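Mind having a look at this structure? Questions to follow.
With one protein chain withheld, the remaining protein chains of the complex are depicted in position.
Letters A, B and C mark the chains in the order given here, with residues in each chain numbered from 1 onward.
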Amino acid sequence: MARMNMVQAINSGLDVMLGRDQRVVVFGEDVGYFGGVFRCTDGLQRKHGEHRVLDTPISEGGIVAAAIGMGVNGLRPVAEIQFADYIYPAFDQIVSELARLRYRTAGEFSAPVTIRTPCGGGIRGGQTHSQSPEGVFTHVCGIKVVMPSNPYDAKGLLISCIEDEDPVVFFEPKRLYNGPFDGDPHKPAVPWSTHPKGEVPDGHYTVPIGKAEIVRAGSEVTVLTYGTMVHVAEAAVKLAQADAEIIDVRSMVPLDTDTLCTSVCKTGRCVIVHEATRFSGFGAELSATVQEECFWHLEAPIARVTGWDTPYPHAFEWDYFPGPQRIVAAIQSVMEAR
Amino acid sequence: MARMNMVQAINSGLDVMLGRDQRVVVFGEDVGYFGGVFRCTDGLQRKHGEHRVLDTPISEGGIVAAAIGMGVNGLRPVAEIQFADYIYPAFDQIVSELARLRYRTAGEFSAPVTIRTPCGGGIRGGQTHSQSPEGVFTHVCGIKVVMPSNPYDAKGLLISCIEDEDPVVFFEPKRLYNGPFDGDPHKPAVPWSTHPKGEVPDGHYTVPIGKAEIVRAGSEVTVLTYGTMVHVAEAAVKLAQADAEIIDVRSMVPLDTDTLCTSVCKTGRCVIVHEATRFSGFGAELSATVQEECFWHLEAPIARVTGWDTPYPHAFEWDYFPGPQRIVAAIQSVMEAR
Amino acid sequence: MRQSRLHVPHPPARPGEKPDFSYVRISPAGAVARPDTRVPAVEIEALGTEMVRVLDEQGHAVGPWNPHLEPQDLQVALRHMLLTRLFDDRMQRMQRQGRISFYMKSTGEEAVAVAQAMALQPGDMLFPSYRTQGLFIVRGKSLVDLMCQCLSNTHDMCRGRQMPIMYHSAASNIFSISGNLATQFPQAVGWAMAAAIKGEDHIAAAWIGEGSSAEADFHHAMTFAAVYQAPVILNVVNNQWAISSFQGFAGGERRTFAQRGPGYGIPGVRVDGNDFLAVYAVTQWAAERARASGGPTLIELVTYRAAAHSTSDDPSRYRPKEEWQAWPLGDPIQRLKEHLIRLGEWSEDRHKGLEKELDAHVTACWKEAVTYGTLTEGPSLDPLTMFEDVFHEMPPNLRHQREELRRLMQERAGAAGAASGALEVAGEG
Partner (left out) sequence: MRQSRLHVPHPPARPGEKPDFSYVRISPAGAVARPDTRVPAVEIEALGTEMVRVLDEQGHAVGPWNPHLEPQDLQVALRHMLLTRLFDDRMQRMQRQGRISFYMKSTGEEAVAVAQAMALQPGDMLFPSYRTQGLFIVRGKSLVDLMCQCLSNTHDMCRGRQMPIMYHSAASNIFSISGNLATQFPQAVGWAMAAAIKGEDHIAAAWIGEGSSAEADFHHAMTFAAVYQAPVILNVVNNQWAISSFQGFAGGERRTFAQRGPGYGIPGVRVDGNDFLAVYAVTQWAAERARASGGPTLIELVTYRAAAHSTSDDPSRYRPKEEWQAWPLGDPIQRLKEHLIRLGEWSEDRHKGLEKELDAHVTACWKEAVTYGTLTEGPSLDPLTMFEDVFHEMPPNLRHQREELRRLMQERAGAAGAASGALEVAGEG
């Protein structure tokens, strides 16, 4: 057991899988010699060889297409898209090809590709280094979508993704790479070493895809969230002094509806929090599902706290970011309803 | 006033705008000499010249990129993507560029591009000629998204799109090109000439973007839908013998929340119908919005009737399609609740 | 407004005009040198403008690219090409009769798929386009299987999920056709990269139309193939048309498609696509090169789409009806047949006999295929299977949706009768 930040945990997950399974190959822009712009693949090329940890041309479409071909030929490709903002050039290959291959060939062909990509804001990245496009992928049948919120889950989930028979988009909330973040940019940074989920086993273990985690048990209101916002929600719940149950969704596809809806049916109140823009974001699906399953238990409207429906603005990062103030307000309004 | 089917109405809208505004240019794969694989641009090149109605390389990304450049240079490009299933190669240009240009330049640059694209199933097109990807675009800030359900709206909305200062994706439900479709593929085809919305003015007129239309007034339950499903919903409502208010959403972005929510607050019950897959589809946003606005008036859970969460299967088209049987069942369950 | 200065490409002839193929540059048979397969790309750029041809006007095989195949092999080739054509003709008729929903013929282009498949090894992976049905025929996929796919019946390899002609065959090492143009091009490169990473000798080959070469994936494929020197053959089938758009709209007005290769450092070879021997030889050359770690080759196969684009298309709206007759490279089947006759290894009678035999075979296959059902009649797949294979294991939401459909189907069938049948199926997925 070691203390790791999320970058190290991801690096360790890749390292473990490269070591255990000759079929695993890791590639992407600046991933090889340099070790990735966020250092997630640091040292892996030196250790596992340049034929298994590769640099690629700057061509996200080509990267995913090549990954599909490799997957069809028996490898387990782990492709990095340098920023989630740059995943769109690969969108056709992901949606039309990767996600549908098993279906259209009735299972004769499939490509167990993992696409890793850093997402989210809070790093002064402006509109092209801050996006949270996970919602779009959750509407695509045939691809799994996960987002860890801590080093332990990051490594365990990543290993699950690489071992999974289906393609997965693995979103890495980059604001969490170095430490949990409670939504207040003015506080000194907190390292993962102070957080229980910063304890990460050195070797192989898995965190299952398709399972949400109750991060904080509570009885008055359920907060559904994932990624960076898990920590912001925790801070907000403290501020609101509500007995909230916070659930880290972790796996958007498949969704652990049971855990989510059991909680909301119990608390009767629900706040959904994500960083992505609100309109047609993943929160809409969460809200619709919860409403369908828990309607008769709901004591207040389900509230969504999200990024505003604008591109991510560089200068107004902290007015844009759905921080504790907004979450507290939502919790209070939901609690006060009726 | 003439009787037109939807293809003719679209053709007429383009013709009118090509005639009125020298800045309008129309292009896409097979759009020029041939007049489009669905004939929507038939005769336009002959009439307006091959420099204003053009064939293009088979390159959806290039088509949208070129449209952006043309729009920046003062033209009003109307680009056709031959099938909505093939819009993904243009996704990056639409999402990262077209939708954000005005924002990132604080209004100094913009590109008033209209992207027309036939969508939806019911034509034995299998998984690559039947998709309804509108939901994905509604999550993208900066681009409008509309889908007409009849010839009158098609022409009027298309003209509004071309005249609009913002980019718009204009989805054409191809199952409706030749006639309204009630969801029963075994009945003889009905032509638009028998439908009041098949009466289309020859000249210029507009149907506003951002306004839903109440297609059938009712008091017991609200059915929110758009495109092909408007007609299927009408058939289902007849079968269910419910006094349903059917609303054709028409404009997904911007959404006419007022019209939608006023109706649901009145009826207290809501069924949402679309052809696209359910999970994270546009129905999720409709459900979430309605729930937020109308919670205290809801007497039953909001129900969604949608395509299943699978790619569109060729052989099982009519088991996949959310036809009248499923809509009736949803209306009944919503009506019977409590 | 001032006069537009935009250049808009024009095909040589539209309906009512005289076909004109003077733009197609044709080298005499035997005229193009055959370089060693180890020669660097930069030294063989001429291969992209010339046209490798083996069969001359008299039906002789001439020049350095003559692959010197045995007559038996040529007879097999003729059989494959003829079968492809007869299969296409039959399926088109069946579409016209409403038995299948859609079809696309490869008429006039049969040499491409048949010669290339024959020149490759069984372990080489093929990434087909929708107009390379000959690949499946050469690799022994039964016509019944192909027909069942087109029928979306109970034996459909795609289990009813794809439109007709979207075949695949893992057992034959032929990848799946998706319907999205060009996507398989860079996937083939990825497959080849994996073969190289694993140190295996197999190579990949992929096909797209000249029109599709304008898609991004063409560039992705070329770049990755060049950078990693992937063992792959990238084929652009230039059949002059992309639905209604002639090849100039893909950039063919000024350069050949083979000439795209050298810009990436990839050899580009232009070949008479209706010359079985030339296509075979060029493919063999590229395969040898790739297998010996010589990297990728781009092949442009110059041919003509003799039929409509698909059963939904009417080419008389956009090109002269008699263009096919004017096509200077002739008919690949006719040309190979004449060559075999010239060799004394074939005759008009044997040809007629073969036609009859194959036609009977197609008939027999069709008869068998329809016993497994059609889209509208006979036994049919259980719609509940539509929820399978979205994922390796069915997630809860799909299980629920399957149950919902099951209920709806029962309701439709009348609850009593349907219940037992549906319960049986329940065990499946």
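Operating definition for what follows: contacts are C-beta pairs under 8 Å (C-beta built on N, C-alpha and C of every residue); 3 or more make two chains touch, one makes a residue touch a chain.
What you see is a predicted model, and the numbers here were worked out from it, not measured in a lab.
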Among B:G13, B:P57 or B:G227, residue touching the chain not depicted: B:P57
The listed residue (B:D21, B:E165 or B:D202) that touches the chain absent from the view is B:E165
Write down which of A:V190, A:L239, A:C265 or A:A329 is the residue touching the left-out chain. A:A329
Contacting the left-out chain: of C:S293, C:Q334, C:S347 or C:T363, that is C:S293
Residue ranges of chain C at the interface with the undisplayed chain: 1-9, 41-42, 193, 196-200, 214, 216-220, 222-223, 226-231, 248-251, 253-255, 259-265, 268, 293, 295
Since one chain has been left out of the picture, which residues of chain A touch it in the full complex? 22, 29-30, 33-34, 37, 49-51, 54-62, 85-86, 88-89, 124-129, 278-279, 308-311, 313-316, 319-320, 325-326, 329
Could you list which residues of chain B touch the chain missing from the display? 25, 51-52, 56-57, 59, 61-62, 65-75, 77, 89, 92-93, 96-97, 100-110, 141-142, 144, 164-166, 210, 253-255, 257-258
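Here is the rule we use: only the chains that are shown with their structure count from here on.
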Using C-alpha centroids, which chain lies at the maximum separation from chain A? C
Between chain B and chain C, what distance separates the C-alpha centroids? Give it in angstrom. 34
Inter-chain centre distance, chain A versus chain B - centres from mean C-alpha coordinates, in Å: 31
Rounded to the nearest Å, the gap between Cα centres of chain A and chain C is 40
Interface hub residues of chain A, defined as touching at least two other chains: 89, 92, 96, 100, 103-104, 141-142, 253, 255
What are the residue numbers in chain C that touch two or more other chains? 158-159, 161-162, 166, 178, 180, 216, 390, 397
